[in-house]
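Just one protein chain is left out here, and the rest sit where they should.
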Amino acid sequence: MDRENVNYVVNITKKILKKVMLFIVFLYILSAIIPIVVWSFTRSWFWPSAFPQIWDNHAWQYVFSNVSKVPQAIANTIIIALIVMILSILISLPSARVMGLYKFKGKKIVEMLLLAPVIIPPMAVGLGLTTIFIKIGLSDTMQGVIIAHLIPTLPYVNRIISSTYETFDTRYEEQGIMLGASSFKVFINVTFPILLPGLITAALFGFVISLNEFVMTFLIGGGRIITLPVLLFGFVGGTSSFDYPIASAMTILLSIPGIIFLFATERIIKEEYFSMGF
Amino acid sequence: MGEIKITNLTKKFGDTLAVNNLNLKIINKELVALLGPSGCGKTTTLSMIAGLIECTTGDIHVDGRSILRFPPQKRNIGMVFQRYVLFPHMTVAENVGFGLKMRKCNRSIIQKEVERLLKMVKMEGMEDRYPHELSGGQQQRIAIARVLIIKPKILLMDEPLANLDAKLREEMRLFIRELQKKLEITTIFVTHDQIEAAVLADHIALIFDGVLNQFGTPQEIFTNPCNRKVAKFTGHNNFIDAIYQGENYFKTQVGNIISTHHANAIKEGEKVTLAIRPENIKINLTKINTSNCFIFKVMESIFQGDITRYRLINNNLYLEALQNIKEKIENKKEIYVSIDPDKVVVLNK
Partner (left out) sequence: MNERINNIRLFLKKYAIPIGLLPIFMIVGVLFWGGLTGAILQSLGWFPAIGLREITLKYYREIFLDTDLWSSSGYTLYIAIIPTILATCISILLAIIINDLNGNMKKISNFIIKIPIMIPYLVGIYMVIVMYGQSGWIARIMASLGLIKCTSQFPEILYSNSAIGIIMVYLWKQVPFMTTIIRSNLISVGRDYEQVAQTLGANNSQIFRYVTIPLIIPGILSSSLLVFAFNFGSFETPFIVGRYYPNTLPVEAYKLYSNIDLCYRPKAMAMVILISILSTIILYYYEKSIEKFKYIKK
């Protein structure tokens, strides 16, 4: 009887500990939202009070005004992210197909080469690239930034799609061809729908990586191409006495696209797909 | 020992009743097959016995003691899963020795036992292979060895032969039967294949939709189905509505059929169903002088290699017959059907 009781107590303790750990983790993830939101509606908040003395929404007014570069930054960020997402998928489709379906000599080396951007820091590539882009006139341009964004994005997108191809059965395509469809039609009607979940995951990764990318935009864009991360860096990257209200408002704005994407794809991507390629 | 008694076992998933009030008694050392179509609760029952799922109501006793309060680890029940589920990251030896390792046995003992078990399942020398390097049949034998090494009181097998090709299945059937007899372990074997059940089992429990329909020896089940579902499942494809006239006579739409194969207490005028196997519908080209002889017309005949399947009709009653007749019989030809009275099964309506 005693043994059973001890077991019971141990089990309950484990359960409680697990719940506590979850709670702490979620608290840690979410708690900072409160002061940030509060700060975004603050006029003055002096030490040592726990809440602002004077509230207003000047920060938000500033942020949405034409004076701040925020609307432009939002537009730039999203446009760049969308283009990068599409481009990276288009570029990765043929290569992911090759990597996923074929075995060939030197495949391992190709894999390593394609993963190199993940291993070698963006700062390293970025500094070198800046010099080159300056020479060929791509620096400080949207095109330059978009191309530069491909570097951190492609390894992930390629990996995810090639994982999807690994589990793809080419016989579906063969069936389509035997039924008389042209290669293009086969791709649209047979291959693409089967690949779709993996493609959506890859698109998500591509979009989010570009959305949050700072170093490449900063170096290649040279301060001329303003995205939200670059803008925020200007407000946060300075010394300790920076403008909390405006920085807070911008932080909130910067978080929104990601959250929207999360909601939108929550339905579409099944949990299993996040481990694709890993 | 290893006597199992299942009482009023029920399992509900939400609103669905997967297992409905199952009552079963399995005596020591015997192999019982849980037979039924896919999705009728057999695997669920097995999982409850193993302790992997909780029962909604009911109890399971092994050797007189309820095992419900024991977690799977403590039940000493071995289970072979349908897809073998060999640990992919362990060698064959590590897979087989797993149970003993969990019991903290001495390493040399484990090694010896693994060798012994591999020999028993005829997989000597495969210790260092990995599961993905083995064929289906080999994986299956390792799965069995892995379970037998812990000397379980009871062995549960969930459609272990389902993923094998026909020939291999036959071999493995005999192999499992021999093994089980030799080791004298009480075994419950889930399958949807009747032939498998007939070959392997001492007793068969026929389960449809979570309900036990009939429990008996293979003989009993196949020649004495207790209801229409069981009869259909075991191949009695011909069903004829009839009314009992007394003295073994049953009135049907084709005339009176005699059956000597029925339970005692049927009243006169009672409505019943007669069930007859296609093999027992004999086709004769000329009239013969026996009981249960009727004229039928051939509707179609399908040659199946060693035997021909005939569809016959008389007065809107369709019958199916299986017979090996040399000549081809054209459609619309009239032939004489005779049925052995002993092969006409009488079922309640």
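Letters are used for the chains, namely A and B, taken in the order the chains are written, and counting of residues starts over at 1 for each.
In the analysis below, a contact is a pair of C-beta atoms (placed from the backbone, for glycine too) under 8 Å apart; a residue touches a chain by one contact, two chains touch by 3 or more.
Computed from a predicted model, the values in this text were never measured in an experiment.
For the chain missing from the display, the contacting residue among A:Ala148, A:Val190, A:Ala203 or A:Ile226 is A:Ala148, taking the whole complex into account. For chain B, the residues touching the absent chain in the complete assembly are 50-52, 71-79, 81, 83, 85, 87-89, 98-99, 101-103, 130, 132, 146-147, 150. With the whole complex as reference, residues 18, 21-22, 25-26, 28-32, 34-36, 39, 47-50, 90-92, 94-95, 97-99, 102, 104, 110, 113-114, 116-129, 131-132, 147-148, 150-151, 154-155, 158, 208, 211-212, 214-215, 228-229, 232-233, 236-237, 240, 244, 247-248, 251, 254-255, 258-259, 261-262, 266, 271-275, 278 of chain A touch the missing chain.
We take it that only the chains that are shown with their structure count from here on.
Remark: chain A and chain B have CA centroids separated by 55 Å (rounded to whole angstrom).
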